[in-house]
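All protein chains but one are shown at their positions in the complex.
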Amino acid sequence: MKASIGVGLIGTGYMGKCHALAWNSVKPVFGSGPQPRLVHLAEVNADIAQTKADEFGFAKATGDWRDLIADPEVDVVSVTTPNAFHAEMAIAALQAGKHVWCEKPMAVALADAERMAAVANASGKVAVLGYNYIQNPLVRHIGALLEQGAIGQVNHVRLEMDEDFMADPEALFYWKSEASSGYGALDDFGVHPLSLLHILFGSVTRVFAHLAKPYPTRPTKDGAARAVETFDIASVLFEMGEGISGVMALNRSAWGRKGRIALQIFGSKGSIVYDQERMNELQLYTTDGPGTERGYRTILTAPQHAPYDRFIPAPGHGLGFNDLKIIECHELLNAIAGQPARVIDFAKGLVIERTVHAMARSHEEQRWVEV
Amino acid sequence: MKASIGVGLIGTGYMGKCHALAWNSVKPVFGSGPQPRLVHLAEVNADIAQTKADEFGFAKATGDWRDLIADPEVDVVSVTTPNAFHAEMAIAALQAGKHVWCEKPMAVALADAERMAAVANASGKVAVLGYNYIQNPLVRHIGALLEQGAIGQVNHVRLEMDEDFMADPEALFYWKSEASSGYGALDDFGVHPLSLLHILFGSVTRVFAHLAKPYPTRPTKDGAARAVETFDIASVLFEMGEGISGVMALNRSAWGRKGRIALQIFGSKGSIVYDQERMNELQLYTTDGPGTERGYRTILTAPQHAPYDRFIPAPGHGLGFNDLKIIECHELLNAIAGQPARVIDFAKGLVIERTVHAMARSHEEQRWVEV
Amino acid sequence: MKASIGVGLIGTGYMGKCHALAWNSVKPVFGSGPQPRLVHLAEVNADIAQTKADEFGFAKATGDWRDLIADPEVDVVSVTTPNAFHAEMAIAALQAGKHVWCEKPMAVALADAERMAAVANASGKVAVLGYNYIQNPLVRHIGALLEQGAIGQVNHVRLEMDEDFMADPEALFYWKSEASSGYGALDDFGVHPLSLLHILFGSVTRVFAHLAKPYPTRPTKDGAARAVETFDIASVLFEMGEGISGVMALNRSAWGRKGRIALQIFGSKGSIVYDQERMNELQLYTTDGPGTERGYRTILTAPQHAPYDRFIPAPGHGLGFNDLKIIECHELLNAIAGQPARVIDFAKGLVIERTVHAMARSHEEQRWVEV
Partner (left out) sequence: MKASIGVGLIGTGYMGKCHALAWNSVKPVFGSGPQPRLVHLAEVNADIAQTKADEFGFAKATGDWRDLIADPEVDVVSVTTPNAFHAEMAIAALQAGKHVWCEKPMAVALADAERMAAVANASGKVAVLGYNYIQNPLVRHIGALLEQGAIGQVNHVRLEMDEDFMADPEALFYWKSEASSGYGALDDFGVHPLSLLHILFGSVTRVFAHLAKPYPTRPTKDGAARAVETFDIASVLFEMGEGISGVMALNRSAWGRKGRIALQIFGSKGSIVYDQERMNELQLYTTDGPGTERGYRTILTAPQHAPYDRFIPAPGHGLGFNDLKIIECHELLNAIAGQPARVIDFAKGLVIERTVHAMARSHEEQRWVEV
């Protein structure tokens, strides 16, 4: 393994900052792996690029992302720009021989996602998507529990993802209500629970979806009302292989919910319940022991739940959302080093995208759709 | 109002006992209303009938329920026998000029439910179903909050009902897995959340359902495996009037869940969350006040939430499941007295039954079905 | 055992009603034991006595409690009057050859409690106090867990009891702030957690207490401020035999707390956590199993936790506060029948009273006091 790796970052919004924090922390946290060199930062506004490069610790700054792609010192490119730019940038980076760490979702249009996956496959480079929720040590532990058969054969799954940033009907119409942004909650949110499903169980085979608009119109600046084109609520029934049925409920207008990604997994010997709003807790019910002592047990993240131990040596002290990105960055570096890595690469990401688009088609055609 | 009312009880299983407890307690709890006279108890086994009559405080006992129906001292009949007998007994009682308090669901076959509603309507007598969950003072308070507009215009509802009495795949095949018992979770459970929907919002207009068998076969006594005919899991999408979309998820094989009836109601100004397993708590989120202080508030039942005050004068001390039946009994007496009453009568009950059957048809035909 | 037992009830406030409900329900719930005959009800106001007798189902009513004591049909007397009357009434009843079921605390003055215990002892009759919280099936199960060694050797206990009925500084001065009512939270509340300690572990040996007044004065009707004479807050350190240390914190001015009686028990192999506000849940942590799966498990009351099964045959459906009184009534009947009974009799009650008075002395003398 090379002693260091050159990093380029495109985008300086929240996800750009989150990537920057991960690149700064991954070596101190994990100790192992190459030392990231923060080489080049790109941002459409050159002044902001320079300011953010100083803040984030990048050596060079540019207002033109193609400079970054062309920089021979850059080995891996973080793409954290709005979704509409993912395809062009990721493809350019891969074709320039860079590894790519691209924020999800892959692209607005399925055709773009398909091109991205094809180019990634042809490139021989690592192309990974930013599905950070799968990196929670407790989500990893759910996977271990399922593999060990702790809850037997799984037969039913429920997922919910809810936030309230679209909950205020008085908030002005903005691009998230335009059809050009996608379907709404379905693609804005759905990819997250689907990433959990994918990492824990594999692929969804069949979907039935219903999309809804809690507010048919939203006010505009001039006091008029504009018809909403996206669906802030999506409710989906699905099936996976091996006899698993499921329900996925998404709502980005859910007053009171802030970062809820709730998971209920039912098996023949127990069940598992998880909610991202309490990301350091896992609920496990098993049929072991006497009936008088059975109940959901609340497991707090502990050093035994790797890689929590790389962050904190004592149990129950809590990881944060940004820590998940550091773990993701470490997994990306594992992938680049040719080691086993827990990532959603472009090929798997494409499966998730196809599932989302199948759901949208199901809603339109009011029928079950095979993925 | 008559100073007393003569009570007949058919059935001495759990629900029979629950009715008996309610009849014994309704006057001491509420103080008002007629004094119930426990006149006649019927149970197919005459010996058990006598024993239970002594325990429950009934004056007479019989092994033939028709004796009870014919008893002129009986004014109201509690029907708590297995579902298959509801129609015959309720109809006979109504035709004999008795009021009827019948456990839910109305009947296995829709045609029977329709007959029951028709006879009730023709009789001029009060005919009420045992939907006790609607009697929780906190469920009543949810209704009050909705009416006051505390969470604005409701646009989305999620309901879950889960228990685990069918969760063990090693449990022997019994009648709940036979098609003659009904569809499975759909009618066994679905009527409960539907009773909450009905009392809070009105009728469901359109449904799409998917039924699933977690265990395709179950063992029999002789060591063989018998094909399961009912669906322990049911997942339903639905719409109500006024632009409300919803999801209803039912699972009677949900390890770890004991009496979960979880309700999430999202509106334009807030949301309400409730779970029957913590039946003395209500979660309310509103958009009042500064953003720094917003959050779900956990409201404990208090004397202000009538009729909790009839049971306990201090807040937070907790009602139990059986108390709901006492409230239901009081509402029944209100109905008999011609006063406003919070009940699901046979007419409303029939709407619930039709909704369940529409869901079953939706599953078979794999399409949305209008109710 | 006699087939029936004659019941007299003195007092028709909340606790009077609670006893009446228990007397009405104990036979239908438990099936076994004598049939209570509701013979005589006493209440200082004769009209109210008659009204309540009708509501509660008592045959006779009187404005003079001595009539009731003299009634030969009465076998057992429920004393539910204000604390100041307990001693006189209980003693008179015992001396008249009745069994006594007296609400706690025994008496305001220690000397009265001592007399009550002495008379009870001499009478040969059953004399039981209304410590209902010990009757919760989950509290009983905590006892079973401790006996089984589920959490090893107990070494530390924390108890909290908090409500908020004295929390409002604007509320008018009333008798609970007068010294004649007792010490304040210490006796008003302290007896409850002490009853739990007593039933689970035995006696407290040594105490150190600090009493506090959150509001030194309270307003009076005429707009003046009157000095508060009682302590709404009490904080106590204590020791029990066998090396158990403990903390007991009481606050009847604790805004937001409604019926909190929180218990934390730490042992050499695990711990138990309980809160009366969620009286149907128990938290158990044990060191069994792999470290990755350890956590507090939330056990919901189930039929295996007797006598929950006498109320409800399905787990997780929930008992209420009033149900505890029915269980207490059943235990009283067991005691009267000469069978093993889970009760705090006058002898044990006196130990609790002495412990409370020792705490008060500790506060005054600012030193550890042996009980």
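Each chain carries a letter (A, B and C) given by its place in the written order, and its residues are counted from 1.
Convention: a residue touches a chain if its C-beta (ideal position, glycine included) is under 8 Å from a C-beta of that chain, and two chains touch if they have at least 3 such contacts.
Everything numeric here is computed off the predicted structure, so don't read it as measured data.
S.K.: Have a look at A:27, A:156, A:176 or A:269 and name the one touching the chain we're not showing.
M.R.: Only one listed residue reaches the unshown chain, and that is A:27.
S.K.: If the hidden chain were put back, which of C:49, C:129, C:194 or C:254 would touch it?
M.R.: C:254
S.K.: Looking at the whole complex, which of A:112, A:163 or A:239 touches the chain that is not displayed?
M.R.: Of these options, the touching residue for the absent chain is A:163.
S.K.: Identify the residues of subunit C touching the omitted chain, counting contacts across the whole complex.
M.R.: Residues in contact with the chain left out: 151-152, 155-156, 158, 160, 167-169, 208, 210, 212, 214-216, 233, 235, 237, 243, 245-247, 249, 251, 253-257, 266-271, 273, 285, 287, 294-296, 366-368.
S.K.: By the contact criterion defined above, which parts of subunit A meet the unshown chain? Give residue numbers in ascending order.
M.R.: Subunit A touches the missing chain through residues 14, 17, 20-21, 24-25, 27-29, 31, 35, 54-57, 163, 165, 257-260, 277-280, 300, 302, 311-323.
S.K.: State which residues belonging to subunit B touch the missing partner chain.
M.R.: Listed in rising order, the touching residues are 141, 144-145, 150, 282, 284, 288-300, 302, 304-305.
Basically, only the chains that are shown with their structure count from here on.
S.K.: Would you mind pulling out the distance in Å between where the CA atoms of subunit A average out and where those of subunit C do?
M.R.: 53
S.K.: Enumerate the residues of subunit C that touch no fewer than two other chains.
M.R.: Within subunit C, residues 300, 302 contact more than one other chain.
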